[in-house]
Structure formats: C-alpha cells, structure tokens
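For this view, one protein chain was removed and the others were kept in their places.
Up next is chain A:
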Amino acid sequence: MSTTHDGAQDTTKPAAQLNDAQHASKSAAAIDRARAQGRAALIGYLPAGYPSVEATIAAGIALAENGADLIEIGIPYSDPVMDGQVIQAATTEALANGFHVRQVFDVVRGITSKTDAAVLVMTYWNPVVRMGVDEFSRRLAEAGGAGLITPDLIPDEAAEWMAASDRYGLDRVFLVAPSSSPERMKRTVEASRGFVYAVSIMGVTGARTSVSSAAKDVVAAAHAAGAERVCVGLGVSNAGHVREIAEYADGVIVGTALVAAIRDGGVDAVASLTKDLSTGLTREEA
C-alpha cells in the first residue's frame, strides 16, 4: 500500500475511497459509471455451476448484456447458513453435479472476457481457507475478478484477507446489517473496498413481498459512517423493489429471483428478468 498520500487531498474522504483510488476498484468503477448515468447500479447473483459451469457463464453474460453492472458469482458450499431454500437447492444441486471450487475462476474468466461488468465472487469463508487465502486471491485476480463478498467473514477475522486483497488489488465487500452497532458500522465501512453490502433485513436470502423499511436506515448509517457506495441485498426480487431501493442506495442486489429464473427458464429467463429489473434503476429525481 502506498504511504505517500498527497497532503492536499480532501481529508473528508473516507479511507475506503483512498483505497479505491489506489487499487482502481473495479466494483467502484462500475457503480460510478451507473451513477454518472443518474441511476443506481444493478448487481445480479448466480451460483456457479448451476445448472452447469457453461450455463453460469452464459447467464452471467446475459446479465451484463441486459443491464447488470456488477455480477456476483456464488461458490456452492455444503453449509450455507445465510441462504434460503431457493439458493440452497441450487447450490446443493451444483455440488451434487460435481462442482469444484477451482471452477469458479473459469466462470469469472468466462464472463470478464466477454463483458465489462465487474465480477465478484460471493463465498462462505472455508473454501477460501482450504485453498489458501493468498492462492485464492491470486487466481481470482488472474481470472479478472473484482473481489470477494464474504457473508460469514467479518473484518475482525479478516487480517489475512485484508493483506491478500491489497496484494492483488481486489475489492473486499463486507456486510452491514440492521443490527450493526455504530462502532461496528464504522469499522466495517473502513475495512471495505468497492462497496458495502447492506443487508436489508434480519434474515436469510429469499424473495420477499416487500422491502424491509430497515434497509433505508442501514444505508443511511453506512453512508454516515463514511461509505461512498452502499448496495442493498436480501429479499429484492422485482422492478418495484429495485425502484424503491434505487432512491436511496448506490446499488441494488438481486439473487434469489434470478436463481429461480435460471431454474425455471434458463438463460433466456435471466435475460428478460434482468431487463425488467433494470427499468427500476433510474432515479425519478436524479
């Protein structure tokens, strides 16, 4: 990490942004491109290897071509404590079909070689530990990946990942929740790079009929703690939800609805749902 900050730099800028500048965060750049267009960024989630590695790559490209600015590729894991039934079923099937963790790099490369979307990997921490944090980071960077979203890794336990992500210029997206104390919010925002993932509700992934009112408060708290970019996920499933969240957040994350789409209608269904979701991105009073 550079130690020669320009003394004239705007000191009100949070540390996260200084990091962004140093590492040319791919996630931040993608969100900023959307912002320049007067809209929120759309982030779509797909589990790697569901129903196949090839299908995940094709669906990722379809996401990017139909309005997604960032793509989250999930690593199927045996014990996904933050996932609801739809994503659990998909990742269980991917594992049963013989998915291997190293294939996530094929998925990332397959998408980044065909699109300019920022591609992040969302993973529970043990698969990274098993491969080795440095090895995993190096391979992700080589595949063109933007960084990691880590649902069960908090900054308190992330020393190894902080060092590796600095070494390879990767974004580290930590989660903040309605239950996060102001102190934890600040620490998590400072540890994050690219964006901060605001959990909209106390619960696990899955489509819900409405967006929790807690989401707006979490985003406000993260912004107040110095976050430049805050994206909202959990329970976001249609263009109406996207529109509501785009009013106050920098990005909107959709997962379960896209997984259900690929399950029920394949890549074409992912493309049409993405197109529909993206209609909600533009802020009415941009």
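The rule is short, and it goes like this: contacts are C-beta pairs under 8 Å (C-beta built on N, C-alpha and C of every residue); 3 or more make two chains touch, one makes a residue touch a chain; residues count from 1.
Just so we're on the same page, contacts and distances are computed from a predicted model.
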Legend entry - Candidate names "Tryptophan synthase beta chain", "diguanylate cyclase", "3-hydroxyacyl-CoA dehydrogenase family protein" or "Energy-coupling factor transporter transmembrane component T"; UniProt protein name, chain not shown: "Tryptophan synthase beta chain"
Legend entry - Hidden partner chain, touching residue among A:50, A:105, A:174 or A:195: A:174
Legend entry - Of A:43, A:128 or A:164, the one touching the omitted chain in the full complex: A:128
Inset, instruction - Sort through A:33, A:100, A:138 or A:283 and give me the one touching the missing partner chain. - result: A:100
Inset, instruction - Tell me where the left-out chain touches chain A, residue by residue. - result: 77-82, 84-85, 88, 92, 95, 100-101, 125-131, 151-154, 156-157, 174-181, 184, 188, 199, 202-204
